[in-house]
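One chain of protein is taken out of this complex; the other chains stay put.
So that you can tell them apart, the chains are marked A and B in the order they are listed, and the count of residues begins at 1 in each.
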Amino acid sequence: MGSVMQVVFDAASLGSLYALGALGIALIFGVMRLVNFAHGDVIAACVFVLLWPSVDAVAIVFAGNLPWFLLVPFVLAMGAALSVASEVVVFRRFRNANPATMMIASFALGFVIRYFLLMLYSSRPKSISLLPTLSQPVEIMGARIPLLQVITIVVTIGVLFGLTSFLRRTRFGLEMRAAAENFTMARVLGVRANRVIMGAFALSGALAAAIALILGSQTGTANIVMGANVMLMAFIATVIGGMGSLAGAVIAGFLLGAIAVVMQVILPPDARAFRDAFVYGAVILVLIFRPQGLLTARGTKERV
Amino acid sequence: MKRVIAVLAASTCLGSAAFGDDDRIVVGFATAETGFMQAYDKPAQDAAMIRIAEINEAGGLLGKQIEVVNADTKTDRAEGAKAGLSVIDAGADIVVVSCDYDFGAPAALTAESSGLISFFLCAESIKAGIQGVGPNSFSASVLAPVQGATMAQWAYEKKEARSFYRLLDTWTEYNKGICDGFDYMLPQLADATLVGEDTFLNEDASIAAQITRIKGLPEEPDAIMLCTMMPGAVSAIKQLRAAGINSMILNGSGVDGSYWLSAVPDLSNFYTPVQGSIYGDDPNAEVTAFNAKFKEATGGDPSTQYTYPGYVMIDVWAKAVERAGTTETAAVVAELEKMNAEPTLFGPRTFTSELHHQNQARYLIVETNAGKPGVVDEWTISAPIPVADLMK
Partner (left out) sequence: MAPRTQRRSVALRTISTPLILAALLVAFALVAWASGSRPFNQTVIDIFLQVIFVVGLYVFVGNSGVISFGHIAFACLGGYVAAWTTIKPMMKGISMPGLPDWLMQLEIPFWAAALAGGAFAAFWALVFGAVLMRLSGIAASIATFAMLAMVNSIYSNWESVTAATSSVVGIPILRVLWPYLVAAILAVFAAWAYSISRHGLALRAARDEPTAAAASGIDIPRARLIAFVISGAIMGAGGALYAHSIGLVTPDTYYLGLTFTTLSMLVVGGMSSLSGAVLGVLILSSLIQALRWLEAGIDIGTTTFALPGGVQEIALGVVMIAILMFRPAGIMGNKELTWPTGRGNDKPGEPGETN
């Protein structure tokens, strides 16, 4: 019982990370058909805002010293701000560009952010003790689980419910959903395009910041490439979930997390190193059988 | 576009003006000045520059001042090959290449094909030498398997560790090297058992599944051999401790340094082999003096032990040049290969015509206790690891 629960928790916490990442990508894809490759670099930047720029090996903690009730909103706000800034400065000029162009532009932007961080902080991973109380283990149903894993799962579920009710209950949410369904039509019907898109970027940035907080406290490290892996998995989850479908992205994120953890558990030692090959093989299989994704968002077929 | 090319072509001519002038002794650094590897190459290169300055102050090498030329590899393999060619064209007598075997090899290969000595700043793979690059290639550090073997034997002899768990990060050759050394040593330790093993990837966001496997063991192992490196190491260590696993953790030198310890507050029962101590408690007072000198030159203390091989490299190379009376490759290589337990600031160094690397070395053992690292012991594996075992 205990060990099964442990695996379930492992899968759920990894899946939560991917799901949060996939949501961030799907939100932006929904409103402007942009596959935002800069998302991973926004995640990394959100961790680095806690440190004072320096190329020394020892991190100079700056905003990271704030008490948690200030630190969490601060990081979320920085994520949102960076993301909105990227829309205002860069992506706004690409409204009518084709998806490939936007994708490469977002990649170039991520490249700029990454090398900017590298110049300010050097490539050496910096250690930070972020929210250290979260590293303590707790006992749930016979499984000893780090508190952080529990919080990750709870936060993800909280974010999902919060986002759902936000999209369902508020006017802004309604506009955003309308824009995701059919942007041109929504615009004709009076949806304020720039506001909706900026809102989507702000939400996406805040989600990136949430991932940054989780990754930062889990790994204790700020590293310029730390967002890349989550971003790739999130990107895959977004596609498997059905481009533009928020619920699909979340489900696929959890699914990918579960596949990765289960592969690690069931593969024999010699094959474990090949885990990723099996995971990506599974991705191809899912795509072959459900090319439009698990849940298909209306109006997103064949745009890329 | 033609205009641009003309400008570019003109500027290269400026760059390659000096060529094959034999009155000079030139050390060429084809290392990363920007990008990911910069953080690893620069400290070792700074240490090398300190040794060069010392030699120059003492009257130079063969009566000549050592000159230095640099080219940036930008942490890119193709650029590495170009950087190697650049320093060779600028008249380098020895090509110093990146710390890491994978990133240093392209430049080392250009040196090899030009018949020059190449020296890896701190690569720890046997391929950074005769077995990979070729007969004129050396590394200034100690083979990774020696680290794994040292930790296994030391923990067995001094800490009565009997049950071991092997956790390998398959990301790099260095990590695998540590575990190879561990695998070599373990069967030689009577009644020591391997109770389990697992792999992960440095970039894995979570190693929860691997931890669950350790926790599934009937008894917590005495020691976990953790074969990994930065940045994933911090994450793995933090997650191991967060999950309540308190076994002794054995590591390679790659996790040396106190800069990351704030991430795992009050870390204890954690052991690392180092060539010299950056914590000011090295049994050799001269190492502490070097640390002070390094701080004076660069403005900061060495942040890891990987600073030291750069100093050793210039030291042994200059001795070989002095003995050979020339910088000519074959003569210097022959002198280097005669070195047997040659004393250096950071332990004895041996090179043979079979191996341009250390397959046995004196290591200091650093224990981190309640978040404070410090030297607690010194260990040399009982016999060198045979080359055949290193090549498997």
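A few comments on the model shown:
In the analysis below, a contact is a pair of C-beta atoms (placed from the backbone, for glycine too) under 8 Å apart; a residue touches a chain by one contact, two chains touch by 3 or more.
None of the values given here were measured: they were computed from a predicted structure.
Summary of contacts with the chain left out: across B:27, B:66, B:96 or B:133, the touching residue is B:133. When the full complex is taken into account, the listed residue touching the unshown chain is A:90, out of A:8, A:66, A:90 or A:262. From the options A:60, A:100 or A:154, the residue with contact to the unseen chain in the full assembly is A:100.
For chain A, the residues touching the absent chain in the complete assembly are 35, 90, 93-94, 96-101, 103-105, 107-109, 111-112, 115-116, 118-119, 228, 232, 235-236, 239-240, 243, 273-277, 280-281, 283-284, 287-288, 291-293, 301-304.
As for the chain not pictured, it touches chain B at residues 1-5, 8-9, 11-16, 33-35, 38, 71-72, 74, 77-78, 80-83, 85-86, 88-89, 101-102, 105-106, 109-110, 113, 125, 127, 131-133, 170-173, 176, 391.
Convention: only the chains that are shown with their structure count from here on.
Between chain A and chain B, the centres computed from C-alpha atoms are 36 Å apart.
By the touch criterion stated above, chain B contacts chain A in their complex at residues 34-40, 75, 170, 197-199, 201, 203-206, 208-210, 212-213, 215-216, 230-231, 234-235, 238-239, 241-244, 257-265, 300, 303-304.
Listed in rising order, the residues of chain A touching chain B in the complex are 3, 6-7, 9-10, 13-14, 17, 55-59, 61, 118, 122-129, 132, 135-137, 144-146, 148-149, 215, 218-221, 223, 225-226, 228-230, 260-261, 264-265, 269, 272-273, 275-276.
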